[in-house]
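Note that this complex is displayed minus one protein chain, with the remaining chains in position.
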Amino acid sequence: MISLFYLFSAILLVFALGTVISTNLIHSALLMMGSFFAVAGLYLLLQADYLAMVQILVYVGAIAILLVFGVMLTRKGSIEESNLPNRYKGIGLLTALGLFGLLARSIYYTRFPAPPIGHPTQSILAIAQAFLLQYFVAFEALGILLLIAILGAILIGRDSK
Amino acid sequence: MNISVVSLELAALSIGFLIIIFGLIFPSFRSSKTGGYLAIIGLLSMLIGSFFLPASNTQTFINAFYVQDDLALFFKQLFILAAIFINAMSLHYLKPYTKNKGDYFALTFFALTGMMVMASAAEFITLYIGLELMTFTFVLLTAYKKQDLKSGEAGLKYILLSAISSGVLLYGLSLLYGLTGKLDFAGISSVFSLGATSPLVVWAIIMLLSGLGFKIALVPFHMWTPDVYEGAPTPITAFLAVGSKAAGFIAFIRVFFHVFSVYTSIFMPLLITLTVLTLLIGNLIALAQTHLKRFLAYSSIAHAGYILLGVIAYSKLGLSAILFYLMLYLFANIGAFAGVTALVINTGHDRIADLTGLWKRSPFLSVIFLISLLSLAGIPPTAGFIGKFYLFTEAIHQGYLWLAALALGMSLVAIYYYLMVLRTLLSGTNEETKSFIIPFSLRLVMIVSAGMTLVIGIWPGPFTDIALRIAQSFL
Amino acid sequence: MIGLSHYLFVAAALFCIGVYGVLTKKNAIAVVMGIEFMLNAVNINLIAFNHFMAPNHVIGQLFAIFIIGVAAAEVSLGLAIILSLYRQRHLVAIDEMDILKW
Partner (left out) sequence: MDQFAWLIPTLPLAAFLIIVALTYRFKLLSAIVATSFSLGSLILAISILIQKIQNPKTTETFINWLTITANQQTVLTLQMGYLIDPLAAVMCLIVTLIATLVLLYSIGYMKGDEGFSRYFAYISLFTFSMLGLVISNNYFQTFVFWELVGLCSYLLIGFWFFKPEAADASKKAFITNRWADFGFLVGIIGLFTVFGSFNFTELSAVIGLHQNTLVLLILGLLVFLGPMGKSAMFPFHVWLPDAMEGPTPISALIHAATMVAAGIYLVARGYILFASVDSVMIVIAYIGGFTALFAATIALVQRDIKRILAFSTLSQLGYMMMALGVGSMTSGMFHLTTHAFFKALLFLGAGSIIHAVHDQDIFNMGGLVKKMPITVWTFVIGSLALSGIFPLAGFWSKDEILTVTLQHHFTGLFILGTLVAFLTAFYMFRLIFIALFGDKRSNHHAHESSWTMTLPLLILAILSIVAGLVNTPWFYQWTGMSFSTFLFFKEPEIPVIHWSIAGLSSLAALGGIFVAWIIYAKQHISADKLAERFKGAHTLLLNKYYIDELYGWVFNKGMIGLGKVFNFIDHTLIDGFFDGTATLIRSTGIQLRLFQTGRLQQYALVLFVAIAAMTIWGVR
């Protein structure tokens, strides 16, 4: 368990770092896919099997692929230099590091109460019930939101000429 | 299960889908204004119907995660009202930009649904989804003028920045969930009331402040506003300034008056600092604007600052002052943006300089601008004066004399720039002497909004009563 | 023993990597990638909290699914706009998109 956690975490962070550092957008996209797999691995360790599956299906299967398509469709100039940093490289790094330092410090000093005793619920069934009972409005709204996204992609993405 | 709680949302969705389906069946429907008329009629009947809806804290849908209390109903009516105005403004505005009007009108309904979900949400997941529904629809509407470079750029800025900000908001929410194990407002606040402050609570508060502050254009999370307001189609800018901001405020009110009520000592200094910044930056930069919509964007940022005085006062009267101010802010802003729409329809531009000599060309439009801008500036007998007076009095009453004095001082700066616009409008002559053609629907919007601005200004009693009743039922 | 804090640290690191990507990448698509990292960090947080702090219900996981759904919509809409802008102005570097300013 412990070694798995470190393995997944290491893959995740290294790949994510690679994604943002690489100057080749294709490499970035592929590294990002890898990191999404690692996230799914972490979910498995946390006994969220369903989430791990959704993660791979949606993030790796849809989002990452969509982004790769985006990369292909908007190609301009050399792909080797398709993902250059902008003028905020230094201050951006500083901000990100500072934010991490502050967050990490806060997490470190937070004493979480002992977890309540309880049995992990059987996720899929419980999730389905929550979806359709307690969170019905949110669920429906999410549906409309996805519809809007499709509509928008058609309305805006379609070549008007 | 209580259907009446979601009846307005259902109605909005049905009309929206109806317009889309009509557009699919009859292609000519999409290019005609019929969809707009259908939308306005539908919205009007929703508005009338909404007054017959039962509203109390016990009106919940399935469980306590979705409530229709007085506050929610009030905001929903505000959103519907704004949507009516926006659709009426759009009827003639859209003509040069797109052949596809039908979907535009339908989209306003989805944005409306998003706002209404936000108004009723008593739990963070629903709130978040409502917020994103609203945002995405607005992105789409912002980028609707496809041939316009500004429109697309505004759309991109809006979606990326709001995604970043909702990333921050979500991180805050995840911390909130981790600290309490709950996501509903009542549950979280009951856990918080047991005590125990950890550094992560502060993080959660700050991240929520920035995520919701983004929607109400709180400095320093305001930077998207001028750009998006300028790029978006003018009626949509009005909807953003009025609807989206009010939706941000309902979330703000619920979260800070309810969820974090035990942590006032933590968030109040932050909120006061941000309010001061908002007042300063909003008003000072507005001075230097040359573009009418950007100018109104900064003015709306400044107004968020004034309204926040009510949150800082943190009392029933403060809340009722906020609600009252949102009402008059709606009418004043709609009046101003309807004026901009008329200007764009007639001249194709919307710089402040384009107003030169307007008095000669269209006295009617000038009077509308005069009333609306004076209300935004807070000069009697317009509604803005009494709204500001109410807010400032309550802030002073709660011991924030210096803050009220600052806000008052900044509203003087504000008067300077509103007068600058009015000066341009009243003075000078334009070589173009063709008088303005203002379509009937737009004219009606202007008359109603300017009329209401004067009515609230001269006879505010009934409106403050409404605001106070709602504030009392909430707190 | 791997505790809650370990996951939180990983999530925080991932969040900040996302922030770095958002702030420093020229290409709009790379910025979208950064945002996805931020959202993933939130999801890790939620599921870790769900597992360690409140195992007897699934709200955290549920929220994560909602976020994934929203993220998918976001990417599609964002990419549509990026494509449309690319066709209009033939550029994807977002720091060159500054018609709207001042």
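Letters A, B and C mark the chains in the order given here, with residues in each chain numbered from 1 onward.
By definition in this document, a contact is a pair of C-beta atoms (placed from the backbone, for glycine too) under 8 Å apart; a residue touches a chain by one contact, two chains touch by 3 or more.
Bear in mind that the values here come from a model prediction, so they are computed numbers and not experimental data.
Under the touch definition stated at the start, the shown chains contacted by the missing one in the entire complex are A, B, C.
Residue in contact with the omitted chain (choice from B:L18, B:L149, B:A186 or B:I266): B:I266. Within the full complex, the residue among B:G130, B:P226 or B:G310 touching the omitted chain is B:P226. Which of B:L149, B:I272, B:I396 or B:L444 touches the hidden chain is settled by the complete complex: it is B:I396. Within the full complex, the residue among B:K33, B:K76 or B:K157 touching the omitted chain is B:K157.
Along chain C, the points of touch with the absent chain fall at residues 19, 22-24, 31, 94-95, 97-102. Seen across the whole complex, the unshown chain contacts chain B at 156-157, 160-161, 164-165, 168, 199, 202-203, 205-207, 209-210, 214, 220-221, 223-224, 226-227, 266, 269-270, 281, 284-289, 316-317, 320, 359, 374, 379-381, 385-386, 390, 392-393, 396-397, 401, 404-405, 408-409, 412-413, 415-416, 419-420, 423, 426-429, 460-461, 464, 468, 472. On the side of chain A, touch with the chain left out of the figure occurs at residues 86, 88, 91-92, 95-96, 98-99, 102, 105-106.
Here, only the chains that are shown with their structure count from here on.
Between B-C and A-C, more contacting C-beta pairs join the chains of A-C. Centre-to-centre, using mean CA coordinates, chain A is 31 Å away from chain B. Rounded to whole angstrom units, the spacing between the C-alpha centres of chain B and chain C is 27.
Multi-chain contact residues of chain B (touching two or more other chains) are listed as 125, 128-129, 132, 136, 139-140, 143, 146, 155, 178, 181. Shared interface positions of chain C, defined as residues touching 2 or more other chains, are 4, 8, 15, 18, 28, 32, 48, 50, 53-54, 59, 62, 66, 70, 73-74, 77, 81-82, 84. Residues 1-2, 4-10, 12-21, 23-30, 32-34, 36-37, 40, 43-44, 47-48, 50-59, 61-62, 64-66, 68-77, 79-84, 86-87, 90-93, 95 of chain C touch chain A in their complex. Those residues of chain C that touch chain B in the shared complex are 4, 8, 15, 18, 22, 28, 31-32, 35, 38-39, 41-42, 45-46, 48-50, 53-54, 59-60, 62-63, 66-67, 70, 73-74, 77-78, 81-82, 84-85, 88-89, 94, 97, 99-102.
Of all the residues in chain A, the ones that touch chain B in their complex are 103, 105-107, 109-112, 116, 133-138, 141-142, 144-145, 148-149, 151-152, 155-156, 160.
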